[in-house]
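== chain A ==
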Amino acid sequence: MTFLTWLLLGFLIVCALSVALTKNLLTSVIILMSYSLIMSVIWILLQSPDLAITEAAVGAGITSVLFFVTLKRIHAIDEDRKDQDEQKS
Partner candidate 1 sequence: MALLRNVPFASILACMVISVISMVFRGRIAKVLSYLLTTVLLAASLALTWYFVQGNDAFVFTMGHFGDPWGNELRAGLLESIMAAAMSLIVLAALAGGSYMIRSEIPDGKKNLFYIMADLMLASVMALIYTNDLFTSYVFIEIATISAGGLTMSRQSGHALASTARYMIMNLVGSGLCLMGITILYGTTGHLLMGSLHSAVQSLFENGSYHLPLMASLILLTVGLSIKSGLFPFHEWLPDTYSYGVTAGSALLSSVISKGYIFLLIKLYTRVFGLEVVRASHICILLFAFGTMGLIVGSLRATQAADIRRMVSYSSIAQIGYIYIALGLGTQEGVIAAVFHMLIHAFGKSMLFLSSGALIQASGGASDFISLRGSARRDIPAGIAFTVGAMSLTGVPLLGGFVSKIYIAQAAIPRGGLYVVIVLLALAASTFLNTLYFLRTVITIYRSDANAEATRHAGPVNSLFLCAMVILNFGLGIASRPLYNALLSGLNMFI
Partner candidate 2 sequence: MSRKAENWDTSWQKRAADWLRDGTDALDRAMISEMTEAPAVAPEDVPGAADVFEKKVHEDQQKEKAIYQTLHERTMTRGLHHARVLYRVLSILVCIGIILSLLHAVIEMPVFGSPDSPVVNDVSRRYIEDGLKETGAVNIVAGMILDYRAFDTLGESTVLFIASCAVMILLRRDRKRDGMMEKGSLPEDRDIIYEPHFDPILQKSAAFLTPVILLFGVYVVLNGHLSPGGGFSGGAILGAALMLFRNAYGVKNTRRFFTGRTFTTVVFLALLFYAGAKSYVFYTGGNGLESGIPLGTPGAILSSGLILPLDICVGAIVSCTMYTFFALFRRGEV
């Protein structure tokens, strides 16, 4: 039990550090997703199943989807720009 706790908390910190240090945005969003999943396991360890369900649905689910859609929009804007530039030149 204690070992599991140490492992999960260590994992959380590693995730947070790598999110802060990676350059690629998609990677960091995916790491954030796994961070949220680990967090929801920790809520179970802390005997709070309500939080575990909410974190899994909101943190790992909805928030990550919103991040992905944002990245997609940004990518789409980039493509749009490129198209316009090509049309101009």
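By definition in this document, a residue touches a chain if its C-beta (ideal position, glycine included) is under 8 Å from a C-beta of that chain, and two chains touch if they have at least 3 such contacts; residues count from 1.
How were these candidates chosen? In short, all candidates are chains of the complex that A comes from, given by their letters.
Note that this is a predicted model, so its numbers are computed, not measured.
*Asks:* For chain A, which of the options 1 or 2 is its touching partner in this complex?
*Replies:* The answer is candidate 2.
*Asks:* With touch defined as at the start, can you tell me which chain A residues reach candidate 2 in the complex?
*Replies:* Touch list, chain A to candidate 2: 21, 48-50, 52-54, 57-58, 61-62, 65-66, 69-70, 72-73, 76, 80.
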